[in-house]
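Missing here is one protein chain; the remaining ones are kept as they sit in the complex.
After this line comes chain A, so read on.
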Amino acid sequence: MVIDWLPSILIVALLLIGVVGMLRRSSLWRAGRPEKVNIIAGLLAMPGRYFKDLHHVVERDKYMANTHVATGGGFVLSMVLVLVVHVFKVEQQIVAWALLAALLLMLVGAFFVFKRRLNPPERLSKGPWMRLPKSLIIFALTFIVLTLPAAGVLPEGTGGVALIAVLSIGVIIGLGELLFGMGWGGPMKHAFAGTLHLAFHRRPERFGGGRSTGLKPVDLEGDVLGVAKPSDFKWNQLLGFDACVQCGKCQAMCPAFAAGQPLNPKKLIQDMVVGLAGGTDANYAGSPYPGKEVGNAKGGPNEIITAGLVSQETLWSCTTCRACVEECPMMIEHVDAIVDMRRFLTMEKGETPNKGSEVLENIIATDNPNGYAPGSRTNWAADQNLAVMKDKKEVDVLFWVSDGAFDMRSQRILRAFVKLMKAADVDVAILGDEERDSGDVARRLGDDATFQSLAKRNLATLGQYKFNKIVTTDPHAYHCLRNEYADFDKDGALAGVEVLHHTTFLNQLVQSGALKLDAFKGGKVTYHDPCYLGRYNGEYEAPRDLLRSLGIEISEMERSGFRSRCCGGGGGAPITDIPGERRIADMRMEDASATGAELVAVGCQQCTAMLEGVVEPRPEVKDISEILVDQLVEEVH
C-alpha cells in the first residue's frame, strides 16, 4: 500500500532536498578566495577535533556539553539507523532496538535543550532557534512510534492510515528541520557547516591544544588589499562564519559590547552570513550592535561590506582582545575577519578614523607612533649604562625596549626591569636607536604594508647580531616578534632565538636563585592578564609565580586567566576611539576594585596606561617589574 511507504518516501525526499541545499550552500562558500587546505587530512582529523577541541570549549558549560552530546550524538546515530531500518528495510529487531535507544538518548537531550530555552539568557538568539527543541522532540517521538512495530513491540499496521498520516506530518516537521534546514540555512546548518569548518579550519594549529594567534600577512601585490566584499574572504573563512550557532558566548565576553560601543561579535558573524548568502538582517533575532537598530543591514557576496552591511565604527570598536575567539565553541576567528576588513579601509580607502591616520603617518616617517625623532629613542637610558648591540655584537639577552622608550610612565617600568637584570648579572644589551616600532599598532589598524616594512627592517637589524634570547616588557612587541615576524624572516634572524616576555624571564631568574627578593608587605594584590600575554601567548602562570614568590596571595578577579577582560588598550582602540556609553578601562578597574585589592599588578605598559587613566579613588597600578624591584635585596659586591 502506498500509504505504508509514505514515511520512507518522505525520508528519502527530504534527504535529497537537504543534500541539494548543502551543495548550494557549499557553492556560496566557494565564492571566497582560494586557500589551500589538506582535504583528506582535515576530514580524517575532524572527529578528533570535534570530540577533543570543540568539546574542550563547550565543557566550560557542563549543562550544555552533556545536552549537546545526547542530542547531537543521538541524532547522528538515529539518522543512520533510520536509513537502515526505514529506507533499506533491514528487518532485524536488534537494529530497531538500537534505533530506539538512540532516539531516546536524543529525546532526553532535546528535553534539556527545551528547558534551557524556556527562559533563555540574553546572549542566545531567539527566532528560529526557539523552535529547534520542539522540532527535535517531534523528530524523536515520531520515529520512536514509527520504529515500535519493527522492534516487535507493536504489530505491523497498528493505528492504520490515520496514525501513518499523523506520523508523516511528524516526519515532515522533524526531518524538515533536521535535513532540509541543515542544507537550506535553518538553525541545523551549524551541524553541517560546523563539521566542515572543523575539517578545513584556516588555523589547524589550534587543534590538539596548540595556539595560533598571529595575523596572516596580506599579499601586497593583490588587486584588492584586505576584504572589501564577502567574496574577498578566503573560502574557509566564509565556511567558518556559517558554522556560528548564535550562542552569544562571544557577545557575553566582548568588552566593546559591554561598554556600549557599536560592536557585537555575534551580530558581526551573522552579518557576514547575511553577506555571503545575500539579503538583509531582518531575520536576526539576537542582541543588536549597541545603539544600532536591527533590520537595516543589507549585503551580498559581491557588495562592499561597509556600504550597508556593517558600519565602519563597528569594525574600529574592537580591541582585538580575542576574548570572543577564546570563548567560541565553533572556533570562529572574529579577529581575523575584523582586521581583514580594517585592512581594506586603511590600505584601499585611507579611512582610518580619528588619530589613526596621524599615527600611521608618524610610524611611517619616524618609526614611532608619536613622531619623535628616531635619534632620541635611547634618551631614556642615558643614566642606565646599558650596552648597545652595535658595540657588543654578541650577547646572551637582547632587551627589546619598544616604544615605551618615549613615554615617561613606561620608562619607569623599563628602568625597574633593567635594575632587576643588573642585580641578576644578566649579559644584556639593547638595540638603541636601531630599534623600531614593532609594527603592532600599524598591523591592528589594518596597515599591513607598514607592518611588513617594519618587520623586515627590524629583522635585518636583528640579523646582524648574535643573541640567545629576546626579552621585552611589551606583550604587543612580544607577540609580533614571537608569532608574526616568522612570516618575513627569510634569513633566519630569529631562528633558534627564544622570545620571552619579561615576566617569564624574571620568573626563570627568581626560580634559579639569581634574584633575591624580600616578602611583599603591602595590602591585597590582584593581577590583570594582558590579552597579548595571556590569550595570545598562553602565559598565565609566570606573572602569578612571581607574585607568589613575594609571598603574595593573589585575589583573583572574576574574569582572569583566559577569561580576563581587556583594559581597552589593544588593537589601536585608544587611537580610533569609538565612543560608547562607558570606558572599557573603567569596567576593568571595577573588576579589580571588587576584589578589594589595593594594588593591581600588570605586565604591560599599555595596560598600565589604560588602568592608571581611571579616575581615583582606585587601586594603585604597577608593572610586576616595579613591584619586584621594590623588594629587591641588593647585595653589596
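We adopt the following convention: a residue touches a chain if its C-beta (ideal position, glycine included) is under 8 Å from a C-beta of that chain, and two chains touch if they have at least 3 such contacts; residues count from 1.
Methods note: contacts and distances are computed from a predicted model.
J.: Not counting the visible chains, the remaining one has a UniProt entry; which protein name from "ABC transporter permease", "Electron transfer flavoprotein domain protein", "Multiple sugar transport system ATP-binding protein" or "Pyridine nucleotide-disulfide oxidoreductase" does it give?
T.: "Electron transfer flavoprotein domain protein"
J.: Quick one: which of A:A41, A:V161, A:A307 or A:A365 touches the chain that's been left out?
T.: Answering carefully, the residue with contact to the hidden chain is A:A365.
J.: With the full complex in mind, choose from A:L263, A:M421 or A:A449 the residue touching the hidden chain.
T.: Of all options in A:L263, A:M421 or A:A449, contact with the hidden chain holds for A:A449.
J.: Which residue, A:M46, A:I137 or A:M347, contacts the hidden chain when the whole complex is considered?
T.: The single option touching the absent chain is A:M347.
J.: Determine which one of A:A101, A:L163, A:V224 or A:A486 touches the chain that has been left out.
T.: A:V224
J.: If I consider the whole complex, including the chain that's not displayed, which of A:G73, A:P374 or A:G463 touches that chain?
T.: A:P374
J.: List the residues of chain A that touch the chain left out of this view.
T.: Missing-chain contacts on chain A: residues 220, 224-225, 346-352, 356-357, 360-361, 364-367, 371-374, 447, 449-450.
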